[in-house]
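Only one protein chain is missing; all other protein chains are in place.
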Amino acid sequence: MASAPVGVAVIGAGMVGRAHAAAYRNAATVYDLDAPAARLVAVADVHAPFATDAARRYGFARAETDWRAVIDAPDVDAVSVAVANGLHREITEAALAAGKHVLCEKPLAPSVADAQAMVDAAESAPGVVNAVGFTFRRSPAISAIRQQVTEGGLGPVRHLVGNYWCDYGVDPDRPMSWRYRGGPGSGVLADIGSHLTDLAEFFCGATAGVQGTTMATLVTDRPRPLGVAVGHAGGVRVSADRVPVENEDICTFTASYPGGAVGTFALSRVAYGHANTLKLDLFCENGTASFDLTRPAEFSIVDGGPAQPVNGVRTVPLGPWHPYLGGGLPMDFPTVGHGQNDLFVFQARAFLDQIAGLDRLPPCPDMAHGLHNLKVLEAVVAATDKPEPTRGGKPMQISDSV
Amino acid sequence: MASAPVGVAVIGAGMVGRAHAAAYRNAATVYDLDAPAARLVAVADVHAPFATDAARRYGFARAETDWRAVIDAPDVDAVSVAVANGLHREITEAALAAGKHVLCEKPLAPSVADAQAMVDAAESAPGVVNAVGFTFRRSPAISAIRQQVTEGGLGPVRHLVGNYWCDYGVDPDRPMSWRYRGGPGSGVLADIGSHLTDLAEFFCGATAGVQGTTMATLVTDRPRPLGVAVGHAGGVRVSADRVPVENEDICTFTASYPGGAVGTFALSRVAYGHANTLKLDLFCENGTASFDLTRPAEFSIVDGGPAQPVNGVRTVPLGPWHPYLGGGLPMDFPTVGHGQNDLFVFQARAFLDQIAGLDRLPPCPDMAHGLHNLKVLEAVVAATDKPEPTRGGKPMQISDSV
Amino acid sequence: MASAPVGVAVIGAGMVGRAHAAAYRNAATVYDLDAPAARLVAVADVHAPFATDAARRYGFARAETDWRAVIDAPDVDAVSVAVANGLHREITEAALAAGKHVLCEKPLAPSVADAQAMVDAAESAPGVVNAVGFTFRRSPAISAIRQQVTEGGLGPVRHLVGNYWCDYGVDPDRPMSWRYRGGPGSGVLADIGSHLTDLAEFFCGATAGVQGTTMATLVTDRPRPLGVAVGHAGGVRVSADRVPVENEDICTFTASYPGGAVGTFALSRVAYGHANTLKLDLFCENGTASFDLTRPAEFSIVDGGPAQPVNGVRTVPLGPWHPYLGGGLPMDFPTVGHGQNDLFVFQARAFLDQIAGLDRLPPCPDMAHGLHNLKVLEAVVAATDKPEPTRGGKPMQISDSV
Partner (left out) sequence: MASAPVGVAVIGAGMVGRAHAAAYRNAATVYDLDAPAARLVAVADVHAPFATDAARRYGFARAETDWRAVIDAPDVDAVSVAVANGLHREITEAALAAGKHVLCEKPLAPSVADAQAMVDAAESAPGVVNAVGFTFRRSPAISAIRQQVTEGGLGPVRHLVGNYWCDYGVDPDRPMSWRYRGGPGSGVLADIGSHLTDLAEFFCGATAGVQGTTMATLVTDRPRPLGVAVGHAGGVRVSADRVPVENEDICTFTASYPGGAVGTFALSRVAYGHANTLKLDLFCENGTASFDLTRPAEFSIVDGGPAQPVNGVRTVPLGPWHPYLGGGLPMDFPTVGHGQNDLFVFQARAFLDQIAGLDRLPPCPDMAHGLHNLKVLEAVVAATDKPEPTRGGKPMQISDSV
């Protein structure tokens, strides 16, 4: 590549920010050799130790505690925005105004209005790449399934069942954080549900309708944190007083897609024992496929391939013949395993390719895509009679008389 | 037992009728030795070869082609009604009027009105046991999970995700049958969804609300059968002309339960490669449990039991220490496997115990319970804006521009 | 069938005897309708309550405490011998001399000499069926795999890995029983290893060589039982004194088969948490197949069937299209589950068919087959330098210096 290396920075050094930082470090190691060169310039976090740790660990030149220092830096060409949703707009607008390429985490913003403003800002920044981090679209397994839907033996999706179950909220003594603030829809729906509604459209096309949204909040208050909470906030010291949780722990709904495809969704951040379970079951015209994030390097499929009496659900390991893996991980054969971290590497590479004007990889979804996703989330919230989630309290005790 | 043996008969010799016949044969082999004695009197089916086969195979004294012959027989004390839903009411009313104990298959009837009439008839038949076949309540795995909910470490259910996926309707060239007739809700919802709504109440208590029902019919017409179709109607000769399918292939909805528990449901009879997949995931206050009918002799559970770093989802085989298995299957240790057929044996034993006035086992749900189940199904249908299921047609082809 | 019903009896009312009793009860319910008729005559056990329970539970006309009463009974035509190995010869010889058809449990006898005598006795009893209970040859899954080896896509076996892991011996406070008596080879090798060496020959042909046998005894003494021990002897009262265990808890060896196929075997009765895990992995010329008894109603297979990128190991449920299931279990579609008990039913039906002179099903292996199996076990014992198994004692504690 003749062009100058791209100076990259990451704003936010929590769990996801670290994933972005590691990803820029390794973006050139995947795919072919013509990766755009990148300089690892800065990591910023309001909490200095986080910024310093991530910068040092992943080889960035400096750590900052004020994101504005990153935006103002002339040696920064591109930034990842990986902070609390409420800060996405301000930072992104400033970055775009400064002519930086921006990869913003999902959901794009706390509201459709905010997201629209961000899209407007992006459109007013010619020559600047704007992107939103729907990272699962980079999953080799999910890509492989989609290829079977669009070109292979599965055919169009008729029914999609999407589950995303986490347990980060299951402990009522984990401290309050931004994840628990905001109105209905800003909880589990925005945090992890946004991935599922996006994947559903990846497979089924644009959402045609949403129905029957039901929300519940099981942990209704949480201790006030005394220090900085990062990631899912384990291990932080807390105050004796508790503050109310403002949004939903559980969210379930149904949806419709073009041509009559149907969707079923169940989201939870209080699913005991499920650290990070994203499951998709796709019932298609000529077969069925499934993905389970707990085993990210495989997927399952059944179609009319082998005849009876030896047909059954096939567990397919991802190998070098799959999109995104050829030329990628050093071990170029299947079953060596890869995971969510690798998806960020694939995403970083695509973002850098876009900045360099290369079009070999599927581009990152842009902010207009992120705005659309927020409109779908809004439709999910609107599809409940009483948008206030049901507040906890002990469920009834069932007895044998039922 | 001092009392005279109970004369039993089965009306309907299709797939489920045969399961009832086999179950009566073996009801005395499970649990303790004090099983009420039973005489295997008759199997009836309008299609004589079916009646003859089942009677001979399971050791019943005679085969009949007219169900009225069974109802009129003085040597028959109890009958299973295992025919098309549309015939349940007439046969059950006649049986009850003749003083027979009746175990009727689910769903109890095609409509709430019919079910109400059956309950009225049952109440007018003093001394007669009336029951409905919600067989999965007899599953050792499901019982074991419920015990953990009501008495064990799981605690109350907060979120139930229920899936029932079959493929009996996936082949558009399988002939028309009663399963495909009737209005919205009489398809997959009544046929297999009724099991799931019942199990949800087994775990969560009475349904408080249903929302967002979405239905779809993918196979909109089917060949007219030329002969008798049994079970799921494979192998039957068909006519060249096709008749319209009248009800839904897919149905999904959300529900609410007392205390704020939430339910997510996805039902399909067109789920390629899933012969009979009933899955329950139960997220409870202190743990999570799952059941999967494809592995009926085990369940999984995770709770705070073993501390980290060795906690994880436990796959628990059903052993003699579990309800319904102690004293039951000859191989009195786990992992020998048991399946759906065994559930019918457990059910038959409970029904015979009830007839004998014994109360050692959980009784079969009665017809009032079956009526309640129909009201829930009615609520599911009512929870859609447009109760006509979406008609098939090719789903849109998605492309990379999405 | 014009012929008179066959009078059947079961000698031994422990775990396996009960499985035989249940199997005769249901032999006519599987396969086609032309099952030979059977009269359930007697169950015998030296412990009267066991005999009475099994007779009553499975519908046999009478219970006996002396096996000679069964042998002498003119209304008994066929007997299952399901007692401790040490008694097989005496009972079988007496039964054959009395003209009874005999189905004897495996291993056929405690020694090759005893087995030879039984074969001689069988050959001197013309018109009498003699059989040995290698029940797993009746497994639908195992049959289906073998069909793929002999006629399907797998081709000949190149490497068989056979594991049989149980935990019935894991608790050192379970009482002494006949399973723990006898010299090297009479322990886990005879009790469950005999199944595996037989299955290996089912797939690979006659054993050509055995090498490297290694045995170990971990529980070196056990409490003396005060009452009758049945099955795996849980719950029996024990004495304070302990008696030495005489045979091996663990046995492992390698073997060779015609054409260069190789076998690896690992047997244990002290495998914590494995109630009954029989696993076969078959690496064949054109594919691989596996069976796992903990999920008895399925098997897995991978071959060149579907092309990449969607090839993988297929989990195949056993359905009515598989040998032994068509016309069998009432639920005539896959995934309803069946287990080890069902294998005894399939075996009982084959035995009764043989008695009736019918040849529609693969016949039960005869006693010459059982003798051959004992010679293989003898070769396994001979393939160790020091046939005394290693005695327990605490294994060394490893440390980080290793």
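Going in written order, the chains are labelled A, B and C, and every chain counts its residues from 1.
We adopt the following convention: a residue touches a chain if its C-beta (ideal position, glycine included) is under 8 Å from a C-beta of that chain, and two chains touch if they have at least 3 such contacts.
What you are looking at is a predicted structure, and each value in this text was computed from that prediction instead of being measured.
Enquirer: Counting contacts across the entire complex, name the shown chains the missing chain touches.
Expert: A, B, C
Enquirer: In the complete assembly, which of C:284, C:297, C:310 or C:350 touches the absent chain?
Expert: Looking across C:284, C:297, C:310 or C:350, the contact with the absent chain belongs to C:284.
Enquirer: Who touches the missing chain here, C:168, C:265 or C:299?
Expert: Among C:168, C:265 or C:299, only C:265 touches the chain that is not shown.
Enquirer: Can you name the residues of chain B that touch the chain not displayed here?
Expert: 144, 147-148, 152-153, 298, 300-301, 303, 305-306, 308-317, 319, 321-322
Enquirer: Under the stated touch rule, tell me which residues of chain C contact the chain that is not displayed.
Expert: On the side of chain C, residues 149-150, 156-159, 161, 163, 165, 201-206, 210-216, 218, 250, 252-266, 268, 270-274, 281, 283-288, 302-303, 311-313, 362, 383-385, 390-400, 402 touch the unshown chain.
Enquirer: What residue numbers in chain A mark contact with the hidden partner chain?
Expert: Touch set of chain A with respect to the missing chain: 15, 18-19, 21-22, 25-26, 28-29, 33, 53, 56-59, 168, 231-232, 275-277, 293-298, 317, 319, 329-342, 344.
Here is the rule we go by: only the chains that are shown with their structure count from here on.
Enquirer: Please name the chain that ends up farthest from chain B once chain centres are defined by their CA atoms averaged.
Expert: Centroid comparison gives A as the farthest chain from chain B.
Enquirer: Centroid of chain A to centroid of chain B, CA atoms only: how many Å?
Expert: Roughly 39 Å, centre to centre.
Enquirer: Taking each chain's centre as the mean position of its Cα atoms, how many Å separate chain B from chain C?
Expert: 35
Enquirer: Quick check: what residues of chain C touch more than one other chain, meaning two or more?
Expert: If we look for residues of chain C contacting two or more partner chains, we find 298, 317, 319.
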